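Everything below concerns the one structure shown next.
The full complex has more chains than appear here; those shown keep their coordinates.
Lettered A and B in written order, each chain numbered from 1.
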């Protein structure tokens, strides 16, 4: 909670040592599953060592835990870390480390864990696009780490909330499928990386072009052609698919 | 920008004096319209005197400008003031002071004016519910105070953005109408205030019940019955109406 009574690195190393011991014990007794770790900024401490997806992935890599651990991403933790839910899901998924999801929702105008039920269609669509693109989540699933509001005082409200959350994600999946299958979506995204699929772009990705050669190519090719990112068109596409 | 070289109240009074002079001049030359003033937190100065709807309404009341001015609410200014867009619209509308709208969108994970085009259906639906409930906006309308993204570099992107923004609000209006007409919506809201429509509740609203009488009623009536606010059910209703 306070930097001057703390050795952050020593504590992070302690955590790594402990997790390796836990992993070793699990493997010894025959556990073959994946361990899950959840990023969480700010609560309860000020200098949280597991702030967001990128921080936790860096920690797993440094502590030699990448082969055994995956991430459990909580929507409201992502937003408290100043990221969108989809951002932290993507960071985890693109590293092959998206293991499970705590599906809830924060309040965009406050700064603590509200754990609302997930009723936002955009969040659900974006989540499902990421799952479709990166091969689903393993070993986990979608878990409601959510509670009904303080003024939802009836037993029925629990049902409304769970039904609403489930419907939102089910509908999100259907919409996401239509988006991912839409040629517009893939064209825009893949088009932006087309130059890396062959020739010098591909060689660059393979690390086969040094800085001097890169400079030569830049001089030869002149000013690169500007290609629009088509952000508004993609946003329109999402809205059109919401039916 | 700095409190210690500033007399906030003196400057606010100067602003009031200037606006009264402008109002008087307008009336003198025959202008019969409504003046508009826009809340804006933080930019460019640190101690902005027109932070949000509530602050500006308080200023207009103090400066005796309530009869001539209404508010222009900008979505991204509301969110920068830690309010939702709908919150600041409601504060203005319930005081009869909603005059016009700058329809744009902020980024929920940053802290400056991004002026995205308004593509969020929830924002559009909430805006339109408020307009339907409080009799529209006069004298203004919906204005796109928005710009395309830095990576939207084609002329076409301007069209995509304007079409998307217009469609979002048009669709929002259709959905809002279905919500406002839905008996569930009005029942939940009106039900919460039913006890003020007659009897002692009504007398209380009229200021005809003093504190001693209030205490007597509390003793007589015992613990009030808890009524759920049905927040999740209302959220489900909104999602169901999005078709």
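Please note the rule applied: a contact is a pair of C-beta atoms (placed from the backbone, for glycine too) under 8 Å apart; a residue touches a chain by one contact, two chains touch by 3 or more.
Quick caveat, the model's predicted, so the values are computed rather than measured.
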Whole-assembly copy number, given 2 chains displayed:
4
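What we mean here is this: only the chains that are shown with their structure count from here on.
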For chain A and chain B, let me know how many angstrom lie between their CA-based centres, rounded off.
33
Counting only contacts in the complex, chain B reaches chain A at residues 79, 82-84, 108-110, 117, 119-122, 148-149, 151-154, 156-157, 160-161, 163-164, 167-168, 171, 226-233, 235-236, 239, 242-243
